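Yeah, one chain of the complex is gone here, protein chain that is, but the others are all in their spots.
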Amino acid sequence: MSGMSRIVKTMASVTFPLALIYGLYIIAHGHLTPGGGFQGGAVVASACIMILVAYGSVWTMGKIKEKRLSAFESLGALGFICLAFFGLIFGANYFFNNFLVHPEGLDIIFNGTAKGLSNINTAGVIPLMNFAVGLKVIVGLFAIVLVMAYATTKLKGEK
Amino acid sequence: MSIRNIVAVTFFAVVALFLIFGALMTHPFGEFDEDNTPEMDQYIIDNTQSETGADNVVTAVVFDYRGFDTLGEATVLFTAVAGVILIFRRVKK
Partner (left out) sequence: MEVEWLTYLIHIIVPIIIVIAAALAVVFKDLIAAAIAVAAMSLLLSLEFYILQAPDVAIAEAGVGACLTTAILIIAIRATKREEEA
């Protein structure tokens, strides 16, 4: 896509931060309110795709390369699986152990136990896994659409 | 009436029968039946807040009780992204 008119670009630039804040709120409050890593990641990826449609895939590909997106996605996957493996080391020693709120485990951050009071400092390893899965879903879905849009665009040199 | 039409009508009748009986056997909407609730559901509803510390039961199930499912879903997404980037990559000449 070769970019749309100036009105569409301006409106996309204005609405992009709002959608971004909404998606990041869903990710960060995944253990308190409805939503989570996948849902918030889908919302943020939708906002990024709005920018991609408004400004064109050539401009977007000039801003960020797909190799960097692949690196970020691998980072998210590694964070998720490393948090799962840390459960084997600390606490009660089983896979996917929630070691941050376990009585024998660590007691550093996110260590509270919720009683319906919506305290954000609760739920142990679940917010960290939400961040990892959210990063993975944002970058993964955006990379799919970006690569497909760039591959079907006719560049200047081609016929 | 050809053979193909007879086969189609029979298949349609069987599928419609399955769907009608399935719709008659579903749980009534919006009513809580304490006798027919599975034991696992009641355990999760009762113990999620004290065991995992999360208010949102759905996220607690997805990331804690059923963590392996989320691992498989993440693997599926990773494979899809890797395949799409491999196929649609622009090769420099």
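Letters are used for the chains, namely A and B, taken in the order the chains are written, and counting of residues starts over at 1 for each.
Operating definition for what follows: a residue touches a chain if its C-beta (ideal position, glycine included) is under 8 Å from a C-beta of that chain, and two chains touch if they have at least 3 such contacts.
Note that the coordinates shown come from a computational prediction; the quantities given were computed from them, not determined experimentally.
Student: Among A:Leu24, A:Leu83 or A:Leu141, exactly one should touch the missing chain; which is it?
Tutor: Of the candidates A:Leu24, A:Leu83 or A:Leu141, A:Leu141 is in touch with the missing chain.
Student: Kindly state which of the options A:Met4, A:Ala28 or A:Val53 is in contact with the chain not pictured.
Tutor: Touches the omitted chain: A:Val53.
Student: In terms of residues, what is the contact footprint of the unshown chain on chain A?
Tutor: Contacting residues on chain A, toward the hidden partner: 1, 26, 34-36, 38-40, 42-43, 45-46, 49-50, 53, 141, 144-145, 148-149, 152.
The working rule: only the chains that are shown with their structure count from here on.
Student: Which of the residues in chain A end up touching chain B in this complex?
Tutor: The contact residues of chain A facing chain B are 30-36, 38, 66, 70, 73, 77, 80-81, 84, 95-96, 98, 101, 112-116, 118, 122-126, 129-130, 133, 136-137, 140, 143-144, 147-148, 150-151.
Student: For a test of understanding, state which residues of chain B touch chain A in their complex under the given definition.
Tutor: Residues 49-56, 58-60, 62-64, 67-68, 70-71, 73-74, 77-78, 80-82, 84-85, 88-90 of chain B touch chain A in their complex.
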